[in-house]
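Notes to accompany the following structure.
The chains shown are only part of the set, and none of them has been moved.
Which chain is which? They are A and B, in the order written, and residues in each are numbered from 1.
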Amino acid sequence: MTAGAPVTARPQTGLNASPPLVDRRVAVGGFVVELEAFSGPLDLLLHLLREEQIDIADIPIARIADQFLAAIHELGLNQAADYLEMASRLVRLKVQMLLPRSLDGEEWEDPRAELVRRLLEYQQIKEIAHWMAAAAERRSLRFGRGYLPPPPEIPPLPLTLDLFELLSAVDRTVAGILHPVLHRVIARPLNVEGATLRVQSLLEDREEFVWFEALGARPTISDLLSLLLALLELSRRGLCFVLQPAAFEPLLVRRESPRPAA
Amino acid sequence: MNPLAQLLEAALFAAARPVAAEELVTLDPDASLDDVRAALDQLREHYDFDGHGVELVELAGGYQILSRPAFAAAIERAQLNVRQPRLTPAMLETLAVIAYRQPVGRAEIEDIRGVSTSGVLRSLQERGLIEVTGRSEGLGRPLLYGTTPLFLELLGLSDLQNLPRAEELTIALQPPKAEAVGPDDAAAYVAADR
């Protein structure tokens, strides 16, 4: 079992070498666009362990938790959800480590075991990634045939398309949607009858009034829409007339059809 | 073959276009144009006398290595030199939106994909994967698109119901459903009043 091996035992190739803590780009607004040096919280954690030459099987959680928090603060990562999640996990572990170990003689289960497992797993993925980077680098030194003369006239081949190709496209499309396109229509109470009554009672008192007199003191959007619908409905039935004396002036609501002065 | 001939072979092979001798000189700072011409001759002779399936050809655009015409028929028969035409990612994504939202207009497709799609829609129509299925009642009465029987045939589906259900994939591609509306609902009021 290699679980006991110190992290520092890893071969330190050029790709593997610990990145400096500076030099990474974090966009404003807490969105991590590209982190040049760290590809995630596990990566940052491994970096800290390596810096301190800590045995991965026996992590001093309290110290590492503090360093992790300091690091994400320094890197401006304290907005990034993935890093915050790791930070809270470490703080939780720190508390668990302080609990009294065994009261009834049962075997103590190390609360760090899961973290160690994930770190080792991730470390291996990183090692494979480095191997793959080197393989791709070697491959990129060989070119395939660069120039293909235009093919002779051939009848068009049947297209190929399979369901998973389409599903991939759905997946990509959805990933590309920045804002959800679904709108939920929230029912707002419109009181058109109330607005109609208000308009009618105002017209009983007066020949004409300015439209917003029919609104209360602090009208809501619903009040406004209710009045609008009421006015439209009343004028459609010929029970009132809406006119605008001049451009940009407030609308007037009248009892009688406006006639040119005799 | 001498080292320069090897370099020229590798370069002509990898070059994305036919290359003139004057340009090939830039490959090796120590080589003259005459050196390059001599190495090209060596390469040509090697191909010709050593029994190769390829040859060095000089055309207007420059030098290139081509497979010998004698083998053209066999290669064409085996269809090794043609790739199965595949749909581009943009075409697939547009097709995906249409498959799940049809009938659907261009504006909605572009809204979902976030990019203009007119060229893609045309190619999908040319390939017979989508067709105009009607016009929307909306402003400007835009064309509505849907998938064709050929689309189902290529996917090996008997009908559209066999597509994986959209809600299993993601909520974002669900067809918009009319929500149940209460009596107080503005939309309901407006609709009823029309």
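As a working rule, contacts are C-beta pairs under 8 Å (C-beta built on N, C-alpha and C of every residue); 3 or more make two chains touch, one makes a residue touch a chain.
Here the structure is a predicted model, which means the values were calculated and not measured.
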Copies present in the complete complex, per labelled chain:
A x1, B x2
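Here is the rule we go by: only the chains that are shown with their structure count from here on.
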Report, in whole Å, the distance between the mean C-alpha point of subunit A and the mean C-alpha point of subunit B.
31
Provide the residue numbers of subunit A that touch subunit B in the complex, in ascending order.
143-149, 151-152, 154, 156-157, 159-163, 165-174, 176-178, 180-182, 184-185, 187-190, 192, 222, 225, 229, 233
Residues on subunit B engaged by subunit A in the complex (per definition of touch):
10, 13-18, 64, 66, 72, 76, 79, 81-82, 84-87, 89, 92-93, 95-97, 99-100, 111-114, 127, 129, 151, 154-157, 164, 169-174, 176, 179, 181-182, 184-187, 189-190, 193
